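Coming up: chain A.
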Amino acid sequence: MKKNLPILKFIAAALFIITFSTTAFAGGAQESGAAEKTRLNVAWTAGQSLDSLIIDENWQYLEMGCTLWQLCYDQLWIMGDAESGYAAQPMLATHWDVSEDKRTWTFYLRDDAVFHDGTPVTAYDVEFTFEYLPASDPAWDMVDFYYESMTVIDDYTIEITMVNPFGMPYPPMYWAPILPKHIWEPYKDNFKSYENDHMLGSGMYKIKEFKAGQYVWLEANEDYWGGAPGVDEIVFKIYGAEDTRNMAIQNGEADMVGYLGISPLTIEDFEDVEGIDVLISPDINIYWLNFNLHQKNGIQDLEVRKAIMHAVDVERIIEMALVGYGEPADSFVYKELEWYNDDITRYPYDAARAEAILDAAGYKDTDGDGVRNEKDGSGNMSYELLATADVSEEVKAATIIAEMLGDVGIDVQLKLVDTDTYYNYLYTPDEDYFDFSLSTEGPGPNGEWFWDFCRGWDNGGAGWNTAYYSSDEFDTAMDNMMASNTLEEKNMYRKEMQKIISEDIPYGIIFRKEIICPVNTAEFTGYTATMGGTSNWINPWSFLNIEAK
Partner candidate 1 sequence: MRVNSYKLQKAGDFWAMFFSHRMGRTGFLIFCFFIFLALFAPILRTVPPEISGSADRILTGPDGISWLGTDDLARDVWSQVIFGSRVSLIIGFVTAIITVFTGTLVGLVAGFKGGIVDEILMRIVDFFMMLPHLPLMIVLAAVMGASIWNIVIVISIVSWPSTARLVRSQVLSLKERPFVEAIRCLGANDITMMMSEILPNVFPVMFAQGVLMVTETIYAESVLSFLGLGDPTTISWGTMLHFCFESGAMARSPWWVFPPIVCIVSLIISFSFLGTAVTDILTPGYKEKMGY
Partner candidate 2 sequence: MSDNELVLKVRNLKKYFPVKQKEGKRNKKAMLRAVDGLNFDVKRGEILGFVGESGCGKSTMSRTILRLISPTGGKVYHCGEDIAAMSDEEMRKRRRSMQMIFQDPFGSINPRRSVSETIRMVLKIHKICDSRAEEDSVIRNILEEVGLTPVESYWDKFPAMMSGGQLQRVSMARVLVLKPEFIIADEPVSMLDVSVRIGILDLLLSMREKHNLSFIYITHDLATARYVCDRIAIMYMGRIVETGPTEEILGNPQHPYTKALIAAVPEPDPTREINELPLKDWTAEVGGEDSGCRFYPRCPVGIDSCLLKTPILTETAEGHKTACLSFDKL
(Lines give C-alpha, C1' and ligand atoms only; values in the text may rest on other atoms or scores of the structure.)
Protein backbone atom coordinates (compact mmCIF):
# COMPACT_ATOMS: atom_id res chain seq x y z
CA MET A 1 0.00 0.00 0.00
CA LYS A 2 2.75 2.38 0.94
CA LYS A 3 4.48 1.67 -2.29
CA ASN A 4 1.37 2.31 -4.32
CA LEU A 5 0.09 5.47 -2.78
CA PRO A 6 2.44 7.76 -4.72
CA ILE A 7 1.20 6.21 -7.98
CA LEU A 8 -2.39 6.88 -7.03
CA LYS A 9 -1.55 10.40 -6.02
CA PHE A 10 0.27 10.91 -9.26
CA ILE A 11 -2.69 9.70 -11.33
CA ALA A 12 -5.11 11.85 -9.41
CA ALA A 13 -2.91 14.88 -9.77
CA ALA A 14 -2.36 14.31 -13.48
CA LEU A 15 -6.07 13.96 -14.13
CA PHE A 16 -6.79 17.04 -12.12
CA ILE A 17 -4.24 19.10 -14.01
CA ILE A 18 -5.36 17.85 -17.40
CA THR A 19 -9.02 18.48 -16.83
CA PHE A 20 -8.73 21.88 -15.30
CA SER A 21 -6.03 23.20 -17.54
CA THR A 22 -8.03 22.21 -20.60
CA THR A 23 -11.09 23.79 -19.10
CA ALA A 24 -9.36 27.07 -18.46
CA PHE A 25 -7.50 27.11 -21.74
CA ALA A 26 -10.34 26.20 -24.04
CA GLY A 27 -12.92 28.25 -22.19
CA GLY A 28 -10.80 31.37 -22.21
CA ALA A 29 -9.94 31.02 -25.86
CA GLN A 30 -13.52 30.84 -26.91
CA GLU A 31 -14.46 34.20 -25.48
CA SER A 32 -11.58 36.14 -26.94
CA GLY A 33 -12.01 34.48 -30.35
CA ALA A 34 -15.65 35.24 -30.99
CA ALA A 35 -16.22 38.48 -29.14
CA GLU A 36 -16.57 40.89 -32.05
CA LYS A 37 -19.38 39.13 -33.87
CA THR A 38 -22.97 38.78 -32.78
CA ARG A 39 -24.05 35.20 -32.79
CA LEU A 40 -27.44 33.61 -32.25
CA ASN A 41 -27.21 30.07 -30.92
CA VAL A 42 -30.15 27.82 -31.67
CA ALA A 43 -30.43 24.52 -29.81
CA TRP A 44 -31.85 21.45 -31.54
CA THR A 45 -32.21 17.91 -30.37
CA ALA A 46 -30.59 15.19 -32.40
CA GLY A 47 -33.93 13.79 -33.49
CA GLN A 48 -34.76 17.00 -35.36
CA SER A 49 -31.34 17.57 -36.84
CA LEU A 50 -30.40 17.54 -40.48
CA ASP A 51 -27.27 15.47 -40.89
CA SER A 52 -26.60 15.92 -44.55
CA LEU A 53 -27.03 18.85 -46.92
CA ILE A 54 -28.05 16.59 -49.80
CA ILE A 55 -31.43 17.78 -50.98
CA ASP A 56 -34.07 15.21 -50.28
CA GLU A 57 -37.27 14.69 -48.35
CA ASN A 58 -35.44 15.55 -45.12
CA TRP A 59 -35.67 19.18 -46.24
CA GLN A 60 -39.40 18.76 -46.11
CA TYR A 61 -39.90 16.47 -43.14
CA LEU A 62 -37.07 17.11 -40.70
CA GLU A 63 -37.63 20.19 -38.62
CA MET A 64 -34.11 21.47 -38.99
CA GLY A 65 -34.22 20.77 -42.71
CA CYS A 66 -37.33 22.93 -43.08
CA THR A 67 -35.70 25.77 -41.20
CA LEU A 68 -32.24 25.64 -42.69
CA TRP A 69 -33.05 25.81 -46.39
CA GLN A 70 -35.38 28.75 -45.84
CA LEU A 71 -32.42 30.75 -44.54
CA CYS A 72 -30.00 29.84 -47.30
CA TYR A 73 -32.38 30.03 -50.24
CA ASP A 74 -35.06 32.47 -51.29
CA GLN A 75 -38.57 31.47 -52.26
CA LEU A 76 -40.90 33.15 -54.74
CA TRP A 77 -43.08 34.33 -51.90
CA ILE A 78 -43.51 33.39 -48.26
CA MET A 79 -46.34 33.24 -45.81
CA GLY A 80 -46.65 36.22 -43.52
CA ASP A 81 -46.55 36.11 -39.75
CA ALA A 82 -49.55 36.16 -37.44
CA GLU A 83 -49.72 39.96 -37.44
CA SER A 84 -50.12 40.06 -41.19
CA GLY A 85 -52.91 37.52 -40.92
CA TYR A 86 -50.69 34.96 -42.63
CA ALA A 87 -50.98 36.89 -45.90
CA ALA A 88 -48.61 36.06 -48.78
CA GLN A 89 -45.50 38.24 -48.65
CA PRO A 90 -43.22 38.97 -51.59
CA MET A 91 -39.73 37.55 -51.56
CA LEU A 92 -37.96 36.90 -54.87
CA ALA A 93 -41.19 37.81 -56.61
CA THR A 94 -42.01 41.43 -55.91
CA HIS A 95 -45.56 40.98 -57.16
CA TRP A 96 -47.72 38.60 -59.19
CA ASP A 97 -50.74 38.55 -61.52
CA VAL A 98 -53.38 35.95 -62.02
CA SER A 99 -55.60 35.33 -65.04
CA GLU A 100 -59.39 35.39 -64.91
CA ASP A 101 -59.69 31.58 -64.71
CA LYS A 102 -57.20 31.58 -61.82
CA ARG A 103 -54.96 29.17 -63.71
CA THR A 104 -52.23 31.31 -65.21
CA TRP A 105 -49.98 33.10 -62.74
CA THR A 106 -47.28 35.57 -63.68
CA PHE A 107 -44.48 36.28 -61.21
CA TYR A 108 -42.32 39.39 -61.50
CA LEU A 109 -38.92 38.86 -59.94
CA ARG A 110 -36.70 41.43 -58.33
CA ASP A 111 -33.62 42.22 -60.37
CA ASP A 112 -31.22 42.84 -57.47
CA ALA A 113 -31.12 39.33 -56.09
CA VAL A 114 -27.84 37.43 -56.49
CA PHE A 115 -26.69 34.00 -55.43
CA HIS A 116 -23.90 33.74 -52.88
CA ASP A 117 -21.39 33.41 -55.72
CA GLY A 118 -22.52 36.67 -57.28
CA THR A 119 -24.60 35.23 -60.13
CA PRO A 120 -27.93 37.05 -60.52
CA VAL A 121 -31.13 35.17 -59.80
CA THR A 122 -33.27 35.01 -62.95
CA ALA A 123 -36.49 33.49 -64.16
CA TYR A 124 -34.45 30.68 -65.69
CA ASP A 125 -33.37 29.59 -62.23
CA VAL A 126 -37.01 29.59 -61.18
CA GLU A 127 -38.00 27.60 -64.23
CA PHE A 128 -35.19 25.14 -63.66
CA THR A 129 -36.16 24.69 -60.03
CA PHE A 130 -39.81 24.02 -60.69
CA GLU A 131 -39.05 21.76 -63.60
CA TYR A 132 -36.57 19.48 -61.87
CA LEU A 133 -37.13 19.79 -58.13
CA PRO A 134 -40.53 18.03 -58.10
CA ALA A 135 -38.99 15.32 -60.25
CA SER A 136 -36.12 14.66 -57.85
CA ASP A 137 -36.19 11.40 -56.08
CA PRO A 138 -38.31 11.14 -53.96
CA ALA A 139 -40.32 14.00 -55.34
CA TRP A 140 -40.66 17.43 -53.72
CA ASP A 141 -44.33 16.75 -54.13
CA MET A 142 -47.03 19.32 -53.38
CA VAL A 143 -50.34 20.39 -54.83
CA ASP A 144 -48.69 23.78 -55.27
CA PHE A 145 -46.52 22.46 -58.07
CA TYR A 146 -49.15 20.81 -60.25
CA TYR A 147 -48.50 23.08 -63.21
CA GLU A 148 -49.33 22.50 -66.85
CA SER A 149 -46.74 24.75 -68.47
CA MET A 150 -44.10 27.34 -67.64
CA THR A 151 -42.93 30.18 -69.85
CA VAL A 152 -40.05 32.52 -69.17
CA ILE A 153 -41.17 35.89 -70.45
CA ASP A 154 -37.88 37.67 -69.75
CA ASP A 155 -35.04 37.41 -67.25
CA TYR A 156 -37.26 38.56 -64.43
CA THR A 157 -40.73 37.44 -65.45
CA ILE A 158 -42.17 33.95 -65.50
CA GLU A 159 -45.63 32.74 -66.39
CA ILE A 160 -46.94 29.49 -64.91
CA THR A 161 -50.17 27.78 -65.95
CA MET A 162 -51.63 25.45 -63.34
CA VAL A 163 -53.56 22.23 -63.92
CA ASN A 164 -56.42 23.36 -61.69
CA PRO A 165 -57.71 26.83 -60.91
CA PHE A 166 -55.55 27.87 -58.02
CA GLY A 167 -55.33 30.04 -55.08
CA MET A 168 -57.31 32.52 -53.18
CA PRO A 169 -55.85 33.83 -51.14
CA TYR A 170 -52.47 32.28 -51.89
CA PRO A 171 -50.57 32.01 -55.17
CA PRO A 172 -49.10 28.63 -56.17
CA MET A 173 -45.41 27.73 -56.16
CA TYR A 174 -45.11 28.13 -52.42
CA TRP A 175 -42.43 26.63 -50.23
CA ALA A 176 -39.54 25.56 -52.42
CA PRO A 177 -35.94 26.79 -52.54
CA ILE A 178 -35.04 28.56 -55.77
CA LEU A 179 -31.88 26.75 -56.82
CA PRO A 180 -29.07 28.19 -58.95
CA LYS A 181 -29.39 26.60 -62.36
CA HIS A 182 -25.69 26.93 -63.16
CA ILE A 183 -24.76 24.78 -60.18
CA TRP A 184 -27.48 22.16 -60.41
CA GLU A 185 -27.72 21.71 -64.17
CA PRO A 186 -25.35 18.68 -64.24
CA TYR A 187 -27.35 16.95 -61.50
CA LYS A 188 -30.81 17.70 -62.78
CA ASP A 189 -31.78 14.05 -63.19
CA ASN A 190 -30.68 13.07 -59.73
CA PHE A 191 -30.45 15.88 -57.24
CA LYS A 192 -29.28 13.48 -54.58
CA SER A 193 -26.01 12.86 -56.39
CA TYR A 194 -24.91 16.42 -55.56
CA GLU A 195 -23.50 16.82 -52.07
CA ASN A 196 -24.45 20.49 -51.93
CA ASP A 197 -21.83 21.19 -49.26
CA HIS A 198 -22.23 24.97 -49.44
CA MET A 199 -25.99 25.25 -49.84
CA LEU A 200 -25.36 27.95 -52.39
CA GLY A 201 -28.55 30.00 -52.73
CA SER A 202 -29.62 33.59 -52.63
CA GLY A 203 -30.78 33.53 -49.02
CA MET A 204 -30.03 35.79 -46.11
CA TYR A 205 -27.45 33.41 -44.64
CA LYS A 206 -24.57 31.37 -45.99
CA ILE A 207 -23.15 28.12 -44.68
CA LYS A 208 -19.81 28.73 -43.02
CA GLU A 209 -19.32 25.27 -41.62
CA PHE A 210 -21.46 22.17 -41.48
CA LYS A 211 -20.69 19.26 -39.15
CA ALA A 212 -23.13 16.41 -39.30
CA GLY A 213 -24.62 15.60 -35.94
CA GLN A 214 -22.79 18.52 -34.27
CA TYR A 215 -23.58 21.96 -35.57
CA VAL A 216 -24.34 24.15 -38.54
CA TRP A 217 -22.59 27.46 -38.64
CA LEU A 218 -24.30 30.15 -40.69
CA GLU A 219 -22.94 33.59 -41.44
CA ALA A 220 -24.78 36.67 -42.66
CA ASN A 221 -25.00 37.26 -46.39
CA GLU A 222 -23.82 40.86 -46.42
CA ASP A 223 -24.92 41.29 -50.04
CA TYR A 224 -28.49 40.21 -49.45
CA TRP A 225 -30.98 42.18 -51.52
CA GLY A 226 -32.96 42.99 -48.41
CA GLY A 227 -29.89 44.22 -46.55
CA ALA A 228 -27.64 42.30 -44.18
CA PRO A 229 -29.44 40.44 -41.38
CA GLY A 230 -29.45 41.68 -37.80
CA VAL A 231 -26.95 39.13 -36.49
CA ASP A 232 -23.59 38.19 -37.94
CA GLU A 233 -23.85 34.51 -37.29
CA ILE A 234 -26.37 31.84 -36.45
CA VAL A 235 -25.22 28.52 -35.04
CA PHE A 236 -27.58 25.56 -34.99
CA LYS A 237 -26.25 23.38 -32.19
CA ILE A 238 -27.33 19.81 -31.78
CA TYR A 239 -27.87 18.34 -28.32
CA GLY A 240 -28.29 14.70 -27.44
CA ALA A 241 -31.56 14.95 -25.60
CA GLU A 242 -34.28 17.35 -24.60
CA ASP A 243 -32.89 17.71 -21.10
CA THR A 244 -29.45 18.64 -22.34
CA ARG A 245 -30.90 21.13 -24.77
CA ASN A 246 -32.91 22.76 -22.01
CA MET A 247 -29.84 22.96 -19.80
CA ALA A 248 -28.02 24.69 -22.65
CA ILE A 249 -30.68 27.41 -22.75
CA GLN A 250 -30.51 27.86 -18.99
CA ASN A 251 -26.71 27.94 -19.07
CA GLY A 252 -26.67 30.58 -21.76
CA GLU A 253 -25.04 28.20 -24.23
CA ALA A 254 -28.04 28.65 -26.50
CA ASP A 255 -30.43 31.54 -27.14
CA MET A 256 -33.50 29.79 -28.54
CA VAL A 257 -34.76 26.31 -29.24
CA GLY A 258 -35.72 24.83 -32.55
CA TYR A 259 -39.08 24.08 -34.03
CA LEU A 260 -41.07 22.04 -31.52
CA GLY A 261 -40.25 24.07 -28.44
CA ILE A 262 -39.93 22.61 -24.97
CA SER A 263 -42.06 20.21 -23.01
CA PRO A 264 -44.71 22.11 -21.00
CA LEU A 265 -43.51 20.18 -17.96
CA THR A 266 -40.28 22.12 -17.98
CA ILE A 267 -41.69 25.60 -18.46
CA GLU A 268 -41.13 26.44 -14.78
CA ASP A 269 -37.40 25.93 -15.25
CA PHE A 270 -37.27 28.94 -17.53
CA GLU A 271 -39.61 31.29 -15.78
CA ASP A 272 -37.12 32.54 -13.24
CA VAL A 273 -34.10 32.64 -15.50
CA GLU A 274 -32.73 36.12 -15.99
CA GLY A 275 -32.90 37.30 -19.58
CA ILE A 276 -35.07 34.45 -20.81
CA ASP A 277 -38.64 34.96 -21.93
CA VAL A 278 -41.01 32.18 -22.81
CA LEU A 279 -43.09 32.71 -25.97
CA ILE A 280 -46.26 30.67 -26.30
CA SER A 281 -48.08 30.23 -29.60
CA PRO A 282 -50.76 27.89 -30.91
CA ASP A 283 -49.40 24.81 -32.66
CA ILE A 284 -49.66 24.38 -36.39
CA ASN A 285 -50.36 20.69 -35.79
CA ILE A 286 -53.80 19.30 -35.10
CA TYR A 287 -54.32 16.02 -33.26
CA TRP A 288 -57.01 13.53 -34.08
CA LEU A 289 -58.12 9.97 -33.57
CA ASN A 290 -57.58 8.19 -36.85
CA PHE A 291 -60.15 5.41 -37.16
CA ASN A 292 -59.20 2.50 -39.39
CA LEU A 293 -62.42 1.84 -41.28
CA HIS A 294 -60.85 -1.13 -42.99
CA GLN A 295 -60.95 -3.15 -39.76
CA LYS A 296 -63.91 -5.50 -39.63
CA ASN A 297 -65.01 -4.58 -36.12
CA GLY A 298 -66.94 -2.01 -34.14
CA ILE A 299 -64.70 0.79 -35.40
CA GLN A 300 -66.53 0.54 -38.72
CA ASP A 301 -69.75 1.41 -36.93
CA LEU A 302 -70.41 5.14 -36.86
CA GLU A 303 -72.23 4.76 -33.53
CA VAL A 304 -69.11 3.33 -31.92
CA ARG A 305 -67.01 6.18 -33.25
CA LYS A 306 -69.54 8.66 -31.91
CA ALA A 307 -69.45 6.95 -28.52
CA ILE A 308 -65.66 7.03 -28.51
CA MET A 309 -65.70 10.75 -29.29
CA HIS A 310 -68.15 11.37 -26.47
CA ALA A 311 -66.09 9.26 -24.09
CA VAL A 312 -62.87 11.18 -24.67
CA ASP A 313 -62.49 14.09 -22.29
CA VAL A 314 -60.37 16.46 -24.33
CA GLU A 315 -60.05 18.93 -21.47
CA ARG A 316 -58.47 16.26 -19.33
CA ILE A 317 -56.04 15.29 -22.07
CA ILE A 318 -54.98 18.89 -22.35
CA GLU A 319 -54.63 19.22 -18.58
CA MET A 320 -52.68 16.02 -18.13
CA ALA A 321 -50.65 15.48 -21.25
CA LEU A 322 -50.09 19.13 -22.12
CA VAL A 323 -50.18 20.57 -18.59
CA GLY A 324 -52.86 22.93 -19.84
CA TYR A 325 -50.89 24.22 -22.82
CA GLY A 326 -53.34 23.37 -25.56
CA GLU A 327 -56.93 23.85 -26.69
CA PRO A 328 -59.68 21.62 -28.01
CA ALA A 329 -59.98 21.35 -31.78
CA ASP A 330 -62.73 19.96 -33.96
CA SER A 331 -61.79 20.55 -37.58
CA PHE A 332 -58.89 20.25 -40.01
CA VAL A 333 -59.27 24.01 -40.44
CA TYR A 334 -57.93 26.34 -37.77
CA LYS A 335 -60.44 28.46 -35.91
CA GLU A 336 -58.46 31.56 -36.94
CA LEU A 337 -59.20 31.06 -40.61
CA GLU A 338 -62.08 32.52 -42.53
CA TRP A 339 -63.30 29.20 -43.94
CA TYR A 340 -63.53 27.46 -40.57
CA ASN A 341 -67.06 26.02 -40.32
CA ASP A 342 -68.62 26.85 -36.98
CA ASP A 343 -71.64 24.75 -37.83
CA ILE A 344 -70.26 21.24 -37.65
CA THR A 345 -71.33 18.28 -35.53
CA ARG A 346 -69.51 18.18 -32.22
CA TYR A 347 -69.15 15.46 -29.65
CA PRO A 348 -68.75 17.02 -26.22
CA TYR A 349 -67.41 14.87 -23.41
CA ASP A 350 -70.26 12.88 -21.88
CA ALA A 351 -69.39 9.40 -20.68
CA ALA A 352 -72.99 8.56 -19.83
CA ARG A 353 -74.10 9.44 -23.31
CA ALA A 354 -71.28 7.37 -24.78
CA GLU A 355 -72.45 4.38 -22.75
CA ALA A 356 -76.06 5.00 -23.80
CA ILE A 357 -75.05 5.10 -27.48
CA LEU A 358 -73.12 1.85 -27.14
CA ASP A 359 -75.98 0.18 -25.26
CA ALA A 360 -78.49 1.33 -27.85
CA ALA A 361 -76.30 0.12 -30.71
CA GLY A 362 -76.11 -3.33 -29.14
CA TYR A 363 -72.58 -3.31 -27.76
CA LYS A 364 -73.23 -4.81 -24.36
CA ASP A 365 -71.07 -6.64 -21.89
CA THR A 366 -72.67 -10.06 -22.40
CA ASP A 367 -70.00 -12.15 -20.68
CA GLY A 368 -69.71 -9.97 -17.57
CA ASP A 369 -65.95 -9.40 -17.75
CA GLY A 370 -66.31 -5.62 -17.55
CA VAL A 371 -65.59 -5.15 -21.25
CA ARG A 372 -68.32 -4.66 -23.81
CA ASN A 373 -68.74 -7.22 -26.54
CA GLU A 374 -69.03 -6.73 -30.26
CA LYS A 375 -72.56 -6.49 -31.61
CA ASP A 376 -72.52 -10.00 -33.04
CA GLY A 377 -71.14 -11.31 -29.75
CA SER A 378 -67.88 -12.23 -31.47
CA GLY A 379 -65.73 -11.12 -28.55
CA ASN A 380 -64.67 -8.15 -26.52
CA MET A 381 -64.48 -4.63 -27.86
CA SER A 382 -60.75 -4.65 -27.52
CA TYR A 383 -58.99 -2.24 -29.84
CA GLU A 384 -55.40 -1.38 -30.52
CA LEU A 385 -54.57 2.29 -30.26
CA LEU A 386 -51.49 3.04 -32.33
CA ALA A 387 -49.29 5.93 -31.29
CA THR A 388 -45.69 6.90 -31.71
CA ALA A 389 -43.53 6.08 -28.72
CA ASP A 390 -41.05 8.85 -29.49
CA VAL A 391 -43.13 11.84 -28.45
CA SER A 392 -43.81 12.02 -24.74
CA GLU A 393 -47.01 14.09 -25.05
CA GLU A 394 -48.52 11.67 -27.52
CA VAL A 395 -47.73 8.67 -25.36
CA LYS A 396 -49.38 10.40 -22.43
CA ALA A 397 -52.42 11.42 -24.45
CA ALA A 398 -52.81 7.88 -25.76
CA THR A 399 -52.48 6.50 -22.23
CA ILE A 400 -55.23 8.76 -20.96
CA ILE A 401 -57.49 8.01 -23.93
CA ALA A 402 -57.09 4.32 -23.21
CA GLU A 403 -58.05 4.95 -19.58
CA MET A 404 -61.11 6.97 -20.54
CA LEU A 405 -62.37 4.43 -23.05
CA GLY A 406 -61.83 1.74 -20.45
CA ASP A 407 -64.28 3.64 -18.26
CA VAL A 408 -67.08 3.18 -20.81
CA GLY A 409 -66.30 -0.49 -21.30
CA ILE A 410 -64.02 -0.41 -24.35
CA ASP A 411 -60.74 -2.15 -23.77
CA VAL A 412 -57.86 -0.32 -25.42
CA GLN A 413 -54.42 -1.83 -25.92
CA LEU A 414 -51.70 0.70 -26.56
CA LYS A 415 -49.44 -0.05 -29.47
CA LEU A 416 -46.51 2.29 -29.09
CA VAL A 417 -43.93 2.07 -31.85
CA ASP A 418 -41.12 4.18 -33.23
CA THR A 419 -42.03 6.96 -35.63
CA ASP A 420 -41.01 5.22 -38.83
CA THR A 421 -42.86 2.05 -38.00
CA TYR A 422 -45.79 4.19 -36.92
CA TYR A 423 -46.08 5.86 -40.30
CA ASN A 424 -45.49 2.59 -42.08
CA TYR A 425 -48.45 1.12 -40.21
CA LEU A 426 -50.57 4.22 -40.48
CA TYR A 427 -50.27 4.66 -44.21
CA THR A 428 -51.23 1.08 -44.91
CA PRO A 429 -54.64 0.90 -43.19
CA ASP A 430 -55.62 -1.96 -45.49
CA GLU A 431 -53.00 -4.10 -43.80
CA ASP A 432 -54.82 -3.63 -40.50
CA TYR A 433 -51.87 -3.03 -38.19
CA PHE A 434 -54.09 -0.90 -35.96
CA ASP A 435 -57.72 -0.25 -35.02
CA PHE A 436 -57.36 3.44 -34.39
CA SER A 437 -54.47 5.74 -33.85
CA LEU A 438 -53.52 9.06 -32.36
CA SER A 439 -52.31 11.09 -35.31
CA THR A 440 -51.19 14.58 -36.07
CA GLU A 441 -50.30 16.76 -39.02
CA GLY A 442 -49.89 20.47 -39.59
CA PRO A 443 -51.93 21.70 -42.57
CA GLY A 444 -50.80 25.29 -42.23
CA PRO A 445 -53.01 28.20 -43.28
CA ASN A 446 -52.52 27.26 -46.94
CA GLY A 447 -53.69 23.74 -46.26
CA GLU A 448 -55.21 22.62 -49.53
CA TRP A 449 -53.10 19.44 -49.61
CA PHE A 450 -54.75 18.39 -46.42
CA TRP A 451 -58.02 17.32 -47.97
CA ASP A 452 -56.23 14.38 -49.54
CA PHE A 453 -56.57 12.73 -46.15
CA CYS A 454 -60.21 12.12 -46.96
CA ARG A 455 -60.11 11.44 -50.67
CA GLY A 456 -61.69 8.00 -51.10
CA TRP A 457 -59.45 5.04 -51.82
CA ASP A 458 -61.62 4.03 -54.73
CA ASN A 459 -61.29 7.54 -56.12
CA GLY A 460 -57.53 7.59 -56.35
CA GLY A 461 -57.09 8.80 -52.80
CA ALA A 462 -54.78 6.09 -51.48
CA GLY A 463 -51.75 7.57 -49.86
CA TRP A 464 -52.62 10.17 -47.31
CA ASN A 465 -55.99 8.56 -46.60
CA THR A 466 -55.04 6.75 -43.42
CA ALA A 467 -58.62 6.05 -42.32
CA TYR A 468 -59.51 4.01 -45.39
CA TYR A 469 -62.39 6.45 -45.63
CA SER A 470 -64.51 6.62 -48.75
CA SER A 471 -67.34 9.05 -49.39
CA ASP A 472 -68.60 10.06 -52.81
CA GLU A 473 -70.21 13.07 -51.24
CA PHE A 474 -66.87 14.26 -49.92
CA ASP A 475 -65.00 13.55 -53.15
CA THR A 476 -67.55 15.52 -55.15
CA ALA A 477 -67.27 18.46 -52.78
CA MET A 478 -63.49 18.29 -53.02
CA ASP A 479 -63.52 18.18 -56.83
CA ASN A 480 -65.88 21.13 -56.87
CA MET A 481 -63.65 23.05 -54.52
CA MET A 482 -60.59 22.39 -56.71
CA ALA A 483 -62.43 23.45 -59.84
CA SER A 484 -64.02 26.59 -58.49
CA ASN A 485 -62.27 29.90 -58.97
CA THR A 486 -63.81 32.25 -56.49
CA LEU A 487 -62.97 32.40 -52.83
CA GLU A 488 -66.63 32.38 -51.81
CA GLU A 489 -67.32 29.20 -53.74
CA LYS A 490 -64.18 27.53 -52.48
CA ASN A 491 -65.03 28.42 -48.90
CA MET A 492 -68.53 27.04 -49.33
CA TYR A 493 -67.13 23.69 -50.38
CA ARG A 494 -64.44 23.79 -47.69
CA LYS A 495 -67.14 24.25 -45.07
CA GLU A 496 -69.16 21.45 -46.59
CA MET A 497 -66.18 19.12 -46.44
CA GLN A 498 -65.61 19.95 -42.76
CA LYS A 499 -69.25 19.19 -42.07
CA ILE A 500 -69.07 15.82 -43.84
CA ILE A 501 -65.99 14.79 -41.88
CA SER A 502 -67.55 15.82 -38.60
CA GLU A 503 -70.55 13.62 -39.34
CA ASP A 504 -68.76 10.57 -40.69
CA ILE A 505 -65.87 10.80 -38.20
CA PRO A 506 -63.16 8.98 -40.14
CA TYR A 507 -60.99 11.37 -38.19
CA GLY A 508 -62.09 12.50 -34.76
CA ILE A 509 -60.25 15.79 -34.31
CA ILE A 510 -59.55 16.43 -30.66
CA PHE A 511 -56.93 19.00 -29.77
CA ARG A 512 -54.17 21.36 -30.73
CA LYS A 513 -51.06 21.96 -28.65
CA GLU A 514 -49.34 25.18 -27.81
CA ILE A 515 -45.71 25.62 -28.67
CA ILE A 516 -43.52 26.92 -25.88
CA CYS A 517 -40.27 28.59 -26.85
CA PRO A 518 -37.85 30.04 -24.32
CA VAL A 519 -35.79 32.76 -25.97
CA ASN A 520 -32.92 34.96 -24.89
CA THR A 521 -34.41 38.45 -24.84
CA ALA A 522 -31.52 39.96 -22.97
CA GLU A 523 -29.32 40.02 -26.04
CA PHE A 524 -31.69 39.76 -28.98
CA THR A 525 -34.97 41.22 -30.17
CA GLY A 526 -37.14 40.48 -33.17
CA TYR A 527 -38.39 36.99 -32.31
CA THR A 528 -41.52 36.41 -34.31
CA ALA A 529 -44.08 34.02 -32.90
CA THR A 530 -46.64 32.66 -35.32
CA MET A 531 -48.84 29.62 -35.57
CA GLY A 532 -46.46 26.77 -34.78
CA GLY A 533 -43.96 28.60 -32.60
CA THR A 534 -41.01 30.92 -32.88
CA SER A 535 -39.58 29.10 -35.84
CA ASN A 536 -41.02 26.43 -38.06
CA TRP A 537 -41.68 25.47 -41.62
CA ILE A 538 -43.97 28.40 -42.35
CA ASN A 539 -42.10 30.78 -40.13
CA PRO A 540 -38.52 31.78 -40.91
CA TRP A 541 -39.39 35.26 -39.67
CA SER A 542 -37.56 35.08 -36.37
CA PHE A 543 -34.31 34.47 -38.22
CA LEU A 544 -35.10 37.19 -40.72
CA ASN A 545 -36.07 39.75 -38.11
CA ILE A 546 -33.68 38.95 -35.29
CA GLU A 547 -31.40 41.72 -34.11
CA ALA A 548 -28.74 41.97 -31.49
CA LYS A 549 -29.48 44.51 -28.81
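Candidate entries met the following condition: all candidates are chains of the complex that A comes from, given by their letters.
In this text, contacts are C-beta pairs under 8 Å (C-beta built on N, C-alpha and C of every residue); 3 or more make two chains touch, one makes a residue touch a chain; residues count from 1.
Treat the numbers as computed from the prediction; the structure is a model and nothing was measured.
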Contact partner of chain A within the complex, picked from 1 or 2: candidate 1
Along chain A, where are the residues that touch candidate 1 in the complex?
241-243, 246-247, 262-263, 265-266, 268-269, 316, 319-321, 323-324, 389-390, 392, 395-396, 399-400, 403, 413-418, 421
